[in-house]
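Shown here: the complex without one of its protein chains, the others still in place.
And then chain A:
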Amino acid sequence: MADLGPRIAVVGAGGFVGNRMVEVLNLDLRWPVRPVARRASGLALAARFALDGRVANAMDHQRLKEALDGCEVVVHAVAGDSATIIGSVEPVYTAAAAAGCRRLVYLSSAMVHGQSPTAGTDEGSPLPRDQRLPYNLAKREAERRLFKLAERGKVEAVALRPGIVWGPRSQWIGGLADALLGGRAGLVDAGRGVCNAIHVDNVVHAVRLAATVPGVAGEAFLIGEHETPSWRTFTARVATALGMSIEAIPTLDFEQTPPTLQERVDGWRQSRSVQRALESLPRPLRMGLAAAWAASGALPQARPPGPQADLEMALLHRATHVPNWEKARRVLGYEPIMPTDEGWRRTIAWLAFAGYPVTVT
């Protein structure tokens, strides 16, 4: 029998994890859930259920406040570029406070520790500042801002740090299938590195705990699974389902190169001192800089056909350790609830449902 939990708003309900959260909270737990999406079109999946879906941009305090009214817990599952990741934290937090919410669960990422963390990495490890991937820096900065707001605010903040979130509708699954079918898939160093994989249902389970376990305000939790497959094994699961041999997936070279100018400017822009300086600028100037920045990042870059390794892929495929998620187990009582084989069975069933040419179930 399902227990009636707190009323939860899922901001970012149109995304992969947000959508699964709405499904689980509504179908399995029967908790009152309110999907919130940036645009009405983002409610297409949530609309399968008879729910009170709301439209509010994560940067729009007033619309968000109205959308969150009456909810005890807010889950921040907004995806997007670095500006969205960083810029959405304060509006969501302040709207949650204005709406009288008790707790905000922030969906962060294990990538705050980097794609290739050192042995023994846990929540107490310093978060590296010299990372080259803007996503990592943005998540790191978003967490920092959230906990700073929560220090003086009334809404409790809890952050979760999952790694590679897989399962039905994951880009790590569908995107990989697309790459395999399109002849664009490859493995760096034969994919020997460990994959910090976590099934989306385990992430949702952790969110449920983070929303309800008392005394965890201000805490961040790494979450994971007991099995840590190699990237080769992970890729082989999808390839095999599509009737392809892992042996046919090429091994790619990737040479670490000095940071590009774009990467250097990305890192500089997301440093704390620059962020502070930007915040002190008048709003029109800040908006102008943001627009100019977005335009520069959107410049098309020629990409040759065929498999290509990029920095993220190289770091992931060469990872030697996954972070330690013992704290989540100890404090939240988190244990993965989705067995790996069952997770793959469901994932491959979804691939077939989504129209991929699955030959082996």
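In this text, a contact is a pair of C-beta atoms (placed from the backbone, for glycine too) under 8 Å apart; a residue touches a chain by one contact, two chains touch by 3 or more; residues count from 1.
Going forward, contacts and distances are computed from a predicted model.
J.: Tell me the UniProt protein name of the chain this structure doesn't show, selecting from "Binding-protein-dependent transport systems inner membrane component", "Alanine:cation symporter family protein", "Phosphoribosylformylglycinamidine synthase subunit PurQ" or "Oxidoreductase-like protein".
T.: For the chain not displayed, UniProt's protein name is "Oxidoreductase-like protein".
J.: Given that one chain is not shown, which residue among A:Pro168, A:Pro229 or A:Pro323 touches it?
T.: The one listed residue touching the chain not shown is A:Pro168.
J.: Consider the whole complex, including the chain that is not shown, and state which of A:Leu51, A:Ala210 or A:Val322 touches that chain.
T.: A:Leu51
J.: For the full complex, which residue in A:Arg102, A:Lys148, A:Arg192 or A:Arg346 touches the chain that was left out?
T.: A:Arg346
J.: Spell out the interface residues on chain A facing the chain that's missing from view.
T.: Given the touch definition above, chain A has residues 23-24, 27-28, 39-51, 53-55, 167-169, 174, 199, 201-202, 205, 335-339, 342, 345-347, 349-350, 353-356 touching the missing chain.
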